[in-house]
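The complex appears here minus one protein chain, its other protein chains still in place.
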């Protein structure tokens, strides 16, 4: 019998080179795993059933590589892609590791640094586009500050907008079929970062020169660090038509950026999220921006990668069961879930409609007494998750 | 000698009836203070040097009052306003206390509840407008959920938008000179609330029928609950031109909604905020949405109110000193703060400008080595706050 | 076929009168449910399969009741207990609702208030003991502060210790077979509370006159508010031999005290906790200190209560599966879990043992390279939880 939770390319699972290639270094400890060759990563991911692999420019071509070294790397990488059929749906720029970005990249106080960041991004877009990436992620790893007096946030937003506008102009100029996806994060490595949540980034996009070219890459861990409900964040992003990419992992509220295996913490939230993505029939990539525990060797890395995908498929199957369960359908009626789709003012926003709302005499006694069966629905949902119904 | 920190009406300090009138009830304890008559509140606030008083409809006219009772209350309240010269710059609706709103107001699943909420808001807008309120605050106290399956967030946002559009239509229909200010909050009293941060609300506004009529009322405590930087939130709100009102208080990260006296926690953040508002010459109301500790009697309430205003004025004075301090001015130059105003691409977004950015050969060695004197600037800022420079 | 998750008295599930009797009032909203008669609560809980019911003095006998009213209440309550066979395993004192405790009870600055609190506790112990309670819980609801200068924490701990010593002396004097269980909480309703975590309370107990009489009542929600791992807290409590009682519910990190239905948030943590309690064969009560959502009417309250117990039994069954699963047993060997039971120094603490440790020449290369298969074990645990193995 086939395993119903076996990942296959059509599930659109992707990993970053930096995720399976993570060497286990952390603020208090050295590397524990060897360098993973990008070509080997491609082969292993393909063997596991992934659809694609993503990268920062420096993941693939180390910073400062000579043109010849770069060509050699790209040749090997393309060969691995060709051999396996793995795709590169997304690419991004590393604007945070090098000392030059210590005060930020697009929002560094020094214009030379900002220009260097934009130029590095242009080159990385060329690289991504050459490998077929249709989504370009922008995580502002150093766009923020610790010393509040050092930057006027409003000026920083001016510069952030300018940099995005420049990148959009570049893509238009080149004629690439590339869209940008901003990835918000509240803090770490900076004390506070600009565009700290999905909401702030959505609002920011509306101020851009070409807002239709820019959407979001919400990351589960980043929203969860602030204790915000990630499923709600993704739902609002979908509502705005701006879900261009997504980063899946696991995270405990109010902690350092953990990037754990998808589902390994917050399984209830992971279920709600998968239910949303599947119900919305969202057609984007399921990208895992996570890495194996530092306890693991290379074998553990692949267990980690397999676990991410497998858990997604288990939850997607539960989402289907949720939709089909007759008791849950009845419970959804009890909470009147479908009535939220009815307009409050069926007649619209005109003067007559306003008058109608004002004229309606509610049965206040009945409305005050009215209750909702949320406990029962919530328990039934939990039992679907636990596999006991 | 006059007290330099004595509040006067021109400072535009305001309080809500529910703030100085808070009776000290909390989830684990009963009321400890008597009911405060709105007229008495007006007189005391005027004596303390406040500019205005704000209210929820039910603060002023208890829910379910007869028309006669309502008239009597309003007559006394107007008399107090007239006698003192106190203004009513803002009003709002209580859509959270009554059982009818237990599943939400604008986003309740039952359309009858939603219509009742809209109608109650219309009436409260009439009341506010009749007393001169130019800003109408919207806090979605019950717009959220605990049981994730009970609501589709996207439908809830549809209904939230519809309700806001209806309220805007009503104001236009009546010809009022009123603007709306959304007040985001991440959670409490609901497990998770819609529009949880300043960012989410800013993005939401752009989807409304009349976005220019709607801005924000950011609340220090609400953003701080999520650990977000409130000063940055206000800065981004100003950047979008959407700071219509502000709620000042004090709050510890990751706790219940504390609404403490302004400055009593997070004094560094309070200073940064005041510095931002004063530097931006923001001309709105400084509203204190806070209440006295439950340890206090009525005398303690007025100490609390006096403390809120006094601390603001102390910090505003420090903001002035910050601007004028020669060592700080020099330190700001060292961190190159002003250069953040320089365009990254002086030539704009055209093809030539893109080419210029790409052609610029940076002195990478110098840029990698370049550092910034943030520690010194931060320490000088702290010493201004502590009054030792 | 019988339902394998049907609660029965031998499962030792208990509820407080204040939990099923919670009327849904919160800081922003009024009561939504009618008063629940204690006798009715007893009957309903017995019908649901609970073992016992617990109370604060004021839950059962309202504060200020006349002796006659008190007797009538107790007679009815005893009759309900007799009729149903429900037990009263635990009782406690309400030292937080009345205004008299606004500055604390055992740590109030005023000695008269402290004496009143001790006396109220004595009377409540008499009441609890008369109904058979063997555990007396102490939650210091108002023992804390907002204004840091108002109390010297060290003096407050002196007084806290004195009050506990007095209560122990009282129990010894009366010859009751009663043990005390301290319930830590970090904050709410006070800004900061004394004995904020399980750890602080465990340390405090060691300073008491009769430490053997005092243990803990850890509450899931309270530890989780601080983001601490509740399962670890309970494990350390067991390790100290101090788990006298436990409060089960659900809570999101860094929020107001939610007291949700057990398992409704943090299901992974709930599973780890149940696994610990069941593996340790802990013989105490499984008390649910939680309440129904404010959306619910009385029927929803009983759904809530049923759900708490049912989820516990589902998780206990999964804990059994976890123990018996052959792949998990193999994975536990891979992570060398059992070797943690081996002494590090088999020869003890003597000079020879120290010399042996120093003399051992480790194969450092092998130890540096050694890794652990935590990802695989964690994924298998998750799949037990999800019911897919």
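Read from first to last, the chains carry the letters A, B and C; within each, the first residue is number 1.
Just so it is clear, a residue touches a chain if its C-beta (ideal position, glycine included) is under 8 Å from a C-beta of that chain, and two chains touch if they have at least 3 such contacts.
Just so we're clear, the structure is a prediction, and the values are computed from it rather than from any experiment.
Participant: Of C:152, C:177 or C:283, which one is in contact with the hidden chain?
Facilitator: In the complete complex, the chain left out is touched by residue C:152.
Participant: Which listed residue, B:11, B:154 or B:376, touches the chain dropped from view?
Facilitator: Of the listed residues, the one touching the omitted chain is B:376.
Participant: Among C:37, C:209 or C:297, which one is in touch with the chain left out?
Facilitator: In the complete complex, the chain left out is touched by residue C:209.
Participant: In the full complex, which of A:258, A:311 or A:344 touches the chain missing from this view?
Facilitator: A:258
Participant: Give me the chain B residues in contact with the hidden chain, please.
Facilitator: That gives, for chain B, the contact residues 5, 32, 227, 252-255, 261, 263-268, 292-293, 295-297, 299-301, 303-304, 306-307, 310-311, 314, 318, 369, 371-376, 378-379, 382-383, 385-388.
Participant: Touching the hidden chain in the full complex, which residues of chain C are there? Just list them.
Facilitator: Against the missing chain, chain C presents residues 98-100, 102-103, 106-107, 109-116, 118-119, 122, 145-159, 162-163, 165-166, 169-170, 173, 186-187, 192, 194-207, 209, 225-229, 231-233, 235-236, 238-240, 254, 268, 272, 276, 322, 328, 332, 335-337, 339-345, 349-351, 353-354, 357-358, 360, 362-364, 367-372, 374-375, 377-378, 381.
Participant: Please give every residue of chain A in contact with the chain that is not shown.
Facilitator: 24-32, 96-99, 101-103, 141-142, 146-147, 150, 187-189, 191, 225, 227, 252-258, 260, 264, 293-295
Simple rule for what comes next: only the chains that are shown with their structure count from here on.
Participant: Centroid from C-alpha atoms only, then distance chain A to chain C, rounded to Å. What do you get?
Facilitator: Roughly 37 Å, centre to centre.
Participant: Taking the mean of the CA coordinates per chain, how far is chain A from chain B in Å?
Facilitator: 30
Participant: Hunt down the residues of chain B that sit against at least two other chains at once, touch-wise.
Facilitator: 98-99, 102-103, 146-147, 150, 187, 225, 227, 254
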